[in-house]
Structures are given as C-alpha cells and as structure tokens.
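Yeah, one chain of the complex is gone here, protein chain that is, but the others are all in their spots.
Each chain carries a letter (A and B) given by its place in the written order, and its residues are counted from 1.
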Amino acid sequence: MAHAMTHASVMEPSPEAEPGAGVYNEKLGMWIFLLSEIMFFTALIGSYIILRFAHPEAWAAPGKVLNIPVTAVNTFLLICSSVSMVKAYASIADGNQKMLRLWLVLTVLMGATFVGIQAYEYYHLIEKAFVPSAGLYGSTFYTMTGFHGFHVTMGVICMSFVTWKAFRGRYTAADHRGVEVIGLYWHFVDLVWIILFTIVYLI
Amino acid sequence: MSWISWMLPPGASTFAGDIDRIYYVILVITGIAFVVVEVGLVWFLIKYRARPGRTVIYTHGNNTAEVIWTSITAVTVVILGLMSAGIWNRIKGRDSVPANAMAIRVNVKQFEWNFVYPGPDGRFDTPDDFTRRNQLHLPVNQAVVVELMSEDVIHSFNIPAFRIKQDAVPGMHIRAWFQPTVTGEYELGCAELCGLGHYRMRAVVTVHSLEEYQRWLGEQSPTVASK
Partner (left out) sequence: MATIAPPVEPAVHALVDDRTFLRKYIFSTDHKIIGIQFLLMSLIFLLIGGILAMMMRWQLGFPGRPMPGGGLLPETMASGAVILPEFYASLVTMHGTFMVFFAIMPLLVGVFGNYLIPLKIGAPDMAFPRLNMASFWLAVPAGLLMIAGFFVEGGHAAAGWTGYAPLSANPEYTGVSAGQQLWCLSLIILGLSSILGAVNYISTVINLRAPGMTWFRMPLSIWSLFITAILVLLAMPILSGALIMLLFDQSLGTHFFLPADGGQPILWQHLFWFFGHPEVYILILPAMGMVSDIISNGARKPIFGYHSMVFAIMSIGFLGWVVWGHHMFQSGMNPTLGTTFMVSTMLISVPSAIKVFNWLGTLWGGSIKFTVPMLHACAFVAMFVIGGLSGVFMASPPLDMYIHDTYFIVAHLHYVLFGGSLFAIFGAITFWYPKMFGRMMSPRLGKLHFFLTFVFYNLVFFPMHQLGLQGHMRRIYDPSTYEFMKPLAGLNRFITISAFLLFASQLLFLVNFIGSWFRGRKAEPNPWDDTGLEWTTPSPPPHGNWAVTPRVYHPPYEFGSGRTAEDFLPQDRKLDTPPAPARAPASR
C-alpha cells in the first residue's frame, strides 16, 4: 500500500485519524476476531451444557474414560507456553532479539507438543472404542476438544511464521505488532483450554 | 372472493374464537397504521415534490414528535402482547389441558398419522386399543388432548379449522388440546417440512355428534387391522 504510516510510533494509533479505539489497527482487529471466537466456542460449549444437563447419565464419571493426569500435564504445558509468549513479548519490547527468538521457539515447541499429546490421547481413546459416535459423551468431547485443537494448530502455524520473521530480524522495539497480536490469540486459546479442561475432564 | 379477503375461514373449536378475535384486533390496528403511513407517504410525495422556487423546511427533527410516536407504538404493542398472553396460557400453558379431555395418541412418521385410541377400557397399552391411519374421529363438544410422538423427523399437527398447530418432535412426548364445536369433516395437514412426502401427509378429521361417535367407536374392534 502506498500509504506508509508517517507518525512516530506504529504501535500507537494513527494520529491522522479521528480518535478510535486507542490501539493500533492490528491489535483492535485481533480483539474483534477473538470476540467471534468466543461466540463460536459458546455455541459448542453451550450445546454441551444443555445436552449434559438433560442427560447426565450419558457421561462417565471423571477419569473413567479420559486420562486426567496426562491431560493435566498437557494443560500445564499450554499454560507454560503462554508464559513463554509473554516473555517473548517483553523481550522484544526491550529490543532483545535473541531472547525473543528463544522464547518464541519454546512457545512453538510447547504448543506443538500440546497438539501432539492431544493426538496421542485421541488415538488411545479411539482404541478403547470411545469415538465421536459414542453417544453424547463422545459427540461433545471430540467436537469441543477437536476444534480447540484445530485452533491451537492454527496458532502453532502462525506462531511459526512469526518465529521465522523474528529470526529474520523483522521485529524491533519500535514495531513488534505481530508478536503482540499472535500473543493475544495464543492467550485466548489457552484460556479456552482451561475452561474446557475443567468442564470436560474434571466435572 | 378469498383472493382479496382478509377474513379467516370459519373456525370450529372453542378457542378458534379467541384466536380469531386477536387476529381481527391486530388487523384493525395494523390496518389503521397501514393507512396512516401509506397515505401519509403518498401525500408527502405529492405535496412536497420538487417545483421551481420550492424551498425545504430545514430541520433536523423534533424530539416531541419522536416521543409521541414512539410511545404510541410501544403502548399499542404492549397491549397486543397482554391480550395474547392470557389466551396463549389458556391454550398451551402448563395446566391448560382440561381435566376431562379425552386422550388420543398420535404416532407420527413419514408420511402418515396413526391415531391410537385407548378403546372401551379408556386405558392405553391394553388389548382393546386400536389404531386408525390418517383418520381422526372425534365427538363434538368434547375436549381432546393429543399426545404427539414422532418416530423420525419433526412433523406438525395442524388442523386449520380448529386453529390448532403443534410440532411433533422425535424424542419428545408433546401434548396439545382442543375442543371441536361443529360436526363435520375437516383436514389435518403436516405443517413442518418432513421429506418428499410432506405435501401428502394428510388426515381426515371427522367430528361426530355424540351418538354417531359412540356408534363409530362400537364399530371399531381391537381385532380389526389398522386401516
């Protein structure tokens, strides 16, 4: 586009425009996108709640079918990846390229491991004949965790792209919008998992 | 001349009158609104059309006018709502089924209505129950409660002359009541798209005098195959 931002900091809202949200466009856009994601997961989780209240007997007791210990570790891993994400952001805000790259790589690895462990879980569950068609329990479990896993996977892919850009030196203390924006998405995905882990695994 | 008529066809149940009354009240109110707005629109378009030398009334609005037309509209719809609420409760409310209502089970499926009568002993699931396919026989002036159960998809139990409509949902037992007031033959038509045979999911509803109904009942026998 032929309209480069001509003002002081690209991470401040453009002074050319009428005062808006008070944040730069990409950040605003991500927040707005996350609102739509909240609605999407609300549809899935809301349906689960309705179906479960109507037929609680269709659910096994916690831990009977699903592997809580392994998933708890996985949850911890995802939370750690949010921490590393915060560290990555803090690093580049200080202009520290090296630590940015390190923390981003860690985030990608932990995110990918999370997905891997989920896949491994699915494999075992399917072997135990716990499949999507296994009544309401199976239907809701796979749909909710599956779409969460899909969102984590998309996040890992985007995070990898951001990491690649970081290795190319594309982020600076003055402009690290991409890091902040992917960070927002990442924390959201983590938050959804905490909710899912609680209501799907622990209850 | 039904192609221009805003009249409803004759109703033949106890609450048809209530429902029709709401219809006519709403018709009159919306009719007045329609005339006022459309005539106003056309009148303004004619009166305020551009003509040489015409200047406009430069104004941004009028708060008083806003308050007035908003209040009138709000009050009107609230009244219409209140009128409807009572009748709705009486027809479909939790305790709306009359105590003396005669029960008939309706097993619905693609693309037929099976009416299960409890038989002379008045109880379901006994040997004297019988089923009639696509024929519903009722005595006049007797409340009826149908217990709708669908085997497959959503259908809708719909007898326009009685102003009764109730979806039949698989997995649910849904009750709906009505009381026919005029003897005669009526039609029941499925009112929820249920597949390719939806258009022909028709049943005949015959409302008999009490004597005729007893005679018809007597003619039904548990050993007669469903017809």
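We adopt the following convention: a residue touches a chain if its C-beta (ideal position, glycine included) is under 8 Å from a C-beta of that chain, and two chains touch if they have at least 3 such contacts.
On a predicted model such as this, the values are computed, not experimentally measured, just so you know.
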| item | value |
| --- | --- |
| Hidden partner chain, touching residue among B:M102, B:A143 or B:A191 | B:A191 |
| Which residue of A:S14, A:T113 or A:T153 touches the chain not shown here | A:S14 |
| Interface with the undisplayed chain - residues on chain B | 2-9, 15, 18-19, 22-23, 26-27, 29-30, 33-34, 37-38, 40-41, 44-45, 48-51, 54-63, 65-66, 69-70, 73-74, 77-78, 80-81, 83-85, 87-89, 91-94, 110, 152-154, 156, 158, 160-161, 163-172, 174, 187, 189-200, 202 |
| Missing-partner contacts on chain A, residue numbers | 1-3, 6, 12-26, 28-29, 32-33, 35-37, 39-44, 47, 50-51, 54-55, 58, 131-133, 135-136, 138-140, 142-143, 147 |
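The working rule: only the chains that are shown with their structure count from here on.
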| item | value |
| --- | --- |
| Centre distance in Å when chain A and chain B are each reduced to the mean of their C-alpha atoms | 49 |
